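For this depiction, one protein chain was excluded, whereas all remaining protein chains were kept in their positions.
Order of writing sets the chain letters: A and B. Residues in each chain are counted from 1.
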Amino acid sequence: MTPHVRHLRGLSIATALVITVAFVLVFFYAPLDALCGFVLGGVFAVGYLRTGERIWDMRSYCAIHISLIFSIGGLLAGSIWAKASWGHWWVWQEPTLVSYLIVILLFATYQPLRFSIEDPERQSRYAAVFAVVAGAFVPINFIVVRLSAEYVHPRVLNLEGGNLPGPMKLTFYTALLGIALLFATLMKYEMAAKATRMETRRLRRALLGDDALRPLGRSAAPS
Amino acid sequence: MSPDSPAAIELRGLIRHFGERTVLREVSIQVPAGATLAVLGRNGAGKSTLLRILATLLRPHGGEVRIFGEALPRRGWAVRGRLGLLGHEPLLYRDLTGRENLVYHARLHRVEGSRVEEVLHAVGMERRAEDPVRLLSRGMVQRLAVARAVLHRPELLLLDEPRSNLDPAAGDLVEPLIGRASGATRVITSHDPQSALAEADVVLALKDGRAVYSGPPAGLAAEALTELYR
Partner (left out) sequence: MRTAVAILRKDLLLELRTLETVPAMALFAITTFVIFHFGLNRPSISGQLAAGVLTATLLFAGMLGINRLFVAEREQGGFDAFLLAPVDRSAMLVAKAAALFIYLAALEVIAVPAFGLLLLGRSLGPPLPAIVLILALADVALAVIGTLVSAIAVQTRARDLIGPIVGLPLLVPALIATARGLGPVLTPHGSVSPPGKWLAVLALYDVINALLAYAVFDFLLEE
């Protein structure tokens, strides 16, 4: 069993439970974790650049991959919220929404970037540099977009739990925890899958020789 | 050569991967200072990769590499100025003149300006030094490339298939710069075994990244040689 598979069952059960408790409101707080996920992707990338070990590159890749999916979900949810509160599917006055769009536009280039570098070691290194710069970009972008929003209005898509009354606070934190667990679970699943595939290929190569393996083709995943 | 002087090159179990493939598997060899090492093997056997590792352009993934006693990649910066690489590409900017190119390299290597004129004369390019490189014939470009490689008086010369890149006349001209007479330790890769063997003090034969022979040229049997290129 690869190390990633440890605790996976227990983790999955805990996740399923918590998610069920806070399901609907989960959508409106996904964005926060996606943000942290991107910054985490940058942190893992620093780990790769410092140690050169493939495992950090895998973590960085998975973190960004999953954060991107969460962000798109958050953007869709935010759009629904905008329709509900402003009457339009898109509003520029909501800086959180706008920031998400920009961040998604940036991280959507991560995979095309990886795809188009053929040397695997170079691919990992360049992706790590991207992840570091882009990870640092996320908070900067948030701040600058907020500064540019001239309209003063009650912050509807509130990221701070501080303004919420008691019962809402509980829901908020549970949802946050649920999404964080979901993130961790998905990461472990993805990493376990990749590690297993790599191990299988390594064994086939050892037993059958180099030529028995078809190359990985367009997979951008770090080997 | 005294037995105490450090070998110019020491490889112990050198490993290098490219993704999932292993390009160099546990290559070991020692090359004394001033000697010539010939690296033989088919295309794809790992010769150019080995050369680039020695040039500090690639880092080893396993094993030990020492040049002039300094361990790579950690101490790569200490040896960089002491080696010269001559490969398939001349490493010259096509829109600059020969002289401008050499002056640029001289600045990078902190070499005095007069040395540029010296090497231009040595390769017989003084009269064409003011022409942009893209207007020069291939033979002239190669001569300039040699000038570039030896500009900073390297103690270790890394020559990737030098015969195939130089026409015979040019070859004679640059012989004192990159040949035995230069006095530098040399590593020559070649896919033409005969000429390389003639010049070599030590031979390293690579097949699929593995060192199938390392030692003096006399010890390499003729059958082993043909086997290498099959």
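We adopt the following convention: contacts are C-beta pairs under 8 Å (C-beta built on N, C-alpha and C of every residue); 3 or more make two chains touch, one makes a residue touch a chain.
Remember, it's a predicted structure, so these values are computed and weren't measured experimentally.
J.: Which residue, A:Gln93, A:Asn141, A:Thr174 or A:Thr196, contacts the hidden chain when the whole complex is considered?
T.: Reading the full complex, the residue touching the unseen chain is A:Asn141.
J.: Any idea which of B:Ile29, B:Ala55 or B:Leu136 touches the chain not displayed?
T.: Final answer for the missing-chain contact: B:Ala55.
J.: Considering the whole complex, which of A:Leu49, A:Ile69 or A:Ala184 touches the chain not shown?
T.: Per the contact definition at the top, the residue touching the missing chain is A:Leu49.
J.: Which of these, B:Gly13, B:Gly34 or B:Gly81, touches the one chain of the complex that we don't see?
T.: B:Gly81
J.: Would you write out the residues of chain A that touch the absent chain, in ascending order?
T.: Chain A touches the missing chain through residues 49, 102-103, 105-106, 109, 112-113, 116-119, 122, 125-126, 128-130, 132-134, 136-137, 140-141, 144-145, 147-148.
J.: If the missing chain were put back, which residues of chain B would it touch?
T.: Missing-chain contacts on chain B: residues 52, 55-59, 77, 80-81, 83-85, 87, 89-96, 100, 104-105, 107-110, 132, 148.
Everything below uses one rule, namely that only the chains that are shown with their structure count from here on.
J.: Inside the complex, what are the residues of chain B that reach chain A?
T.: 17-21
J.: What residues of chain A sit close enough to touch chain B in their complex?
T.: Against chain B, chain A makes touches at 119-121, 201-202, 205, 210, 213, 216, 223.
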